[in-house]
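Only one protein chain is missing from this complex, and each of the others stays in its spot.
Now for chain A:
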Amino acid sequence: MRTVTKQISIKADSGELKYQGNIFMGKQLDYKELSEDEHIKDKSDFLRGSIKDSLKNPLTGALFPDDVKLIKYHGSYQQYDRDLESERRQKKLEPLYQFMVRVRAAGGVTSPKQWLALDELSEQYGNGTLKLTTRQSFQFHGILKRNLKPTIQKVNEVLLSTLATCGDVNRNVMCNPNPYQSHIHEEVYQFAKEISDYFLPKTTAYHEIWLDQEKVAGTPDFEPLYHQHYLPRKFKIALAIPPNNAIDVFANDLGLIAIEENNNIAGYNICVGGGLGSTFGNDATYPRLADVIGFAPKEKVIDVAETVIAIQRDYGNRSDRKLSRLKHTIDDRGLEWFVAELQNRLGWNLAKPKSYRFKSNGDEYGWLKGSNNKWFYTLFVEHGRVRDENDYQLKTALREIAKIHTGDFRLTGNQNLIIGNIEEGKKQGIDAILELYGVGNHPKLTGLRKSSMACVALNTCGLAFAEAERYLPSLIDKLEVIMKNNGLEKDEINIRMTGCPNNCARSSLGEIGFVGRAIGRYNMYLGASHNGDRLNTLYKEMLSEENILEELEPIIKAYAQDRLGEEHFGDFVIRKNIVEPTDRPIRVMN
């Protein structure tokens, strides 16, 4: 069912025009019909809220309820340790409130100095680990309220930021980190940075609250793009350089596919309306991949991006947050309407999409020499968790590398790490450190494990219904046995697990995808493509581990026996009608 998105020129009690969409669709939306989040934004004075008071309140480790929403824009989620919840209730202690702090780094690129600073912060204020996210960000977990400010300050001291890593704004901008063609990568990366900076909120609230900067008296806050109420929902942008789609370009609200002509970037294919989150039991919600609507020369891409965001700002649903992503705005009105609106606002038409070919959305591990003659090492980091264990001192190893490294660190969209731009003469030293701490890619690492991804889920994520990061490794242990029995230990099958259908680990793009339903129970989805351009389909619901193994064993066996040449697992299960292909394929407008 299509709902007409309500618009957006709201008269508040004062009579002042509160919502000033660029386009007014004739209907005034009553203030009461706006979602709670919109009310909070409205009252927040450009994202200030009462965060300062919340931080000062010594009787609780939590923020005031409105500030819990607002702090997202500042780069943090209030969470609590769910493992300890009932025990603490019995002890008459409030939940162990703690904060996830997300650090943006466009394209996931950081310097060794920045790495060292983040490493130190995770020890000083966090839980001693660094999480490399599925969107090329860093996450600290377990930051207590009193340590939020020093943490954010120190992030900023090394020229990184947490601003707008969460919240209804453009988030961290992703960019293919893998330097098949280093010269092109560098240009695309610089462009990702430019986009990232361009779409940052302009409010000075962040600097006042966290960096002790005084608001300049008499200067009103001004958000030229977002306006006073920001976007209806989060907004994600990613840039891909074919043939690598490790950043899953189609999972974003706005995906940009770099088109290379004559060794140069000619421009980008424009993809709109991706978003994988859904809600169980709400059929109006669904994962959706972005449609490819055209091509724009590179100098006009920012213009296009800004206009796409503005349309979403004006037309996105502000009364039901579950239906407020760009994908809903597009599906409510039709892709044709959207393109027309976009071109109308731009004043020019997009060109037809250029041809592109993605090979994989996975990472290529190990050493690779870029066309700039520097070396790159892609390191497997299981589910992006950088930590020290007894015989696996990953965190220490990376710290030691950062101390001698002169290049950069790049997070991949698959939660892995590239130690990048290594001078020929330094390669050996880095290899030696990897070996010393036993953290280099193990030769016995299976294709399945290398292609696995999991979100944080329990014990810190408030949304999770089931385990993900803490559980998937042991499930893979068992699946590896099946793979090995069928001679498939080197075969790369994307396997992804998320604790809830918000889909942080992009399970909908897993050739095998799991979405948590309850502790120990998962929906299993099969049949996504190996390169991120086709969603998977629900295979069975509420499976226990035993069920999962029972179900997968014969399918894997059949795959080993009946696959056609290099046929990928996701394609195989479709061909064999084990699942129907998705009914939401990507549209390419020609």
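The rule is simple: a residue touches a chain if its C-beta (ideal position, glycine included) is under 8 Å from a C-beta of that chain, and two chains touch if they have at least 3 such contacts; residues count from 1.
Note that contacts and distances are computed from a predicted model.
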Q) What is the missing chain called in its UniProt entry, if the choices are "assimilatory sulfite reductase (NADPH)", "Deferrochelatase", "(2Fe-2S)-binding protein" or "Peptide/nickel transport system permease protein"? A) "assimilatory sulfite reductase (NADPH)"
Q.
Among A:33, A:53 or A:94, exactly one should touch the missing chain; which is it?
A. A:94
Q. Taking the entire complex into account, which one of A:59, A:217 or A:564 touches the absent chain?
A. A:59
Q | Option touching the unshown chain, where A:55, A:116 or A:144 are the choices | A | A:144
Q: Name, in rising order, the residues on chain A that touch the hidden chain in the full complex.
A: 58-61, 84, 87-94, 96, 144, 146
